[in-house]
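Heads up: the structure comes next, in structure tokens.
Apart from one protein chain that is not included, each protein chain of the complex appears where it belongs.
Then we have subunit A:
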Amino acid sequence: MSVLNNTNTALDASAPELLMDLHVKYIQELDTKKQDLEYWLTEHLRVNGLYWGATALHILGKPDALDHEKIVEYLVKCQHDNGGFGGHIDHDSHILSTLSAIQVLITYDRLDAINVDKVVDYVVSLQNEDGSFSGDSWGETDTRFIFCAMNCLSLLKRLDDKRLNLPKIIEYIVRCRNFDGGFGNSPGGESHAAQVYVCVGTLTILGALHHVDVEQLGSWLSERQLKCGGLNGRPEKMEDVCYSWWVLSSLSMLKRVHWIDGAKLTRFILDSQDSETGGIADRPGNMPDIFHTNFGIAGLSLLGYPGLVAIDPVYCMPRHVIQRIGLTDKH
């Protein structure tokens, strides 16, 4: 079966095209902008950035546009003795960068380059008694970190680790469910589309999606679409390209992608492209960055944009990679 999307998506005839070559160039040149202060100020996101870049390039059908060997070499240097990865060389371990590193290594099929057992030790060590996960040894908790942990261990096929308490995780996620059917970052936290993604993703990975009221949450998510076609993350807030992913992937896990207007969202993402430099911004007319570039392209892939490689809604990685490691039965 082809890894490419079908080409029967409804497209707005007047919409700009996806500037595929320009985006590839934009991503390739990210590491050359050392004269910009921004380059240095975002150093803590370097590993995450690699994940966003590598994923976007795979979806664009250019998996070899970056030097694999160099990347793997670099990532190895970001792993600490405790097993976790930092956001850059000499940056402390954190679950956010640990997941990104694992995602990149699996995408390039190079898990052999690192010590996997130690990664598992690190991730498992971050679970708290109430089921939640801390982001690092300093103890901040957030449902994002639960998802990072579950995503990472699921990719490594190590969810059966005896030290984990999976029922407690599900219990904790259910405690984060709100009056509107959505999920927050902690019990009592307001529903937010990105937190919905991580909670629904966790429940999907753990086979516990029956804790979600599909009608109610699907409706709430569909109400994130605004007249301009873009999606917001909470009621009465502004649209933003990254919600194309958080909302759409959640709808996809609930099998309700059709509950929003795909053609209008496609148009909004395409309008947020920077036609001079490449890259996608949070909304039309703004500065692009790799974060929005990846989630914009990932959103387009879920919308079935022609010529893009299919993406997996749970792991946000190319679908063929998730198939290769045998995880497609999750959803």
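FYI, a residue touches a chain if its C-beta (ideal position, glycine included) is under 8 Å from a C-beta of that chain, and two chains touch if they have at least 3 such contacts; residues count from 1.
To be clear about the criterion, contacts and distances are computed from a predicted model.
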Checklist entry - Quick one: the chain not pictured, UniProt calls it what, "SAC3 domain-containing protein 1 isoform X2", "Geranylgeranyl transferase type-2 subunit alpha", "Probable ATPase GET3" or "DNA replication complex GINS protein PSF2"? => result "Geranylgeranyl transferase type-2 subunit alpha"
Checklist entry - Among A:Asn185, A:Thr202 or A:Ser250, which residue is in contact with the omitted chain in the full complex? => result A:Asn185
Item to check | Selected from A:His23, A:His58, A:Arg267 or A:His292 as touching the chain missing from the view | outcome: A:His292
Checklist entry - Which residue among A:Thr55, A:Gln79, A:Asn151 or A:Gln225 touches the omitted chain? => result A:Gln225
Item to check | Among A:Asp67, A:Asp90, A:Asp109 or A:Asp130, residue touching the chain not depicted | outcome: A:Asp90
Checklist outcome for this item: Against the hidden chain, subunit A presents residues 1, 6, 8, 34-37, 40-41, 43-45, 48, 86-87, 90-92, 94, 136, 138, 140, 142, 178-180, 185-186, 188-192, 194, 209-216, 218-220, 222-223, 225, 227, 234-237, 240, 242, 256, 258-261, 264, 274, 281-282, 285-292, 328-329, 331
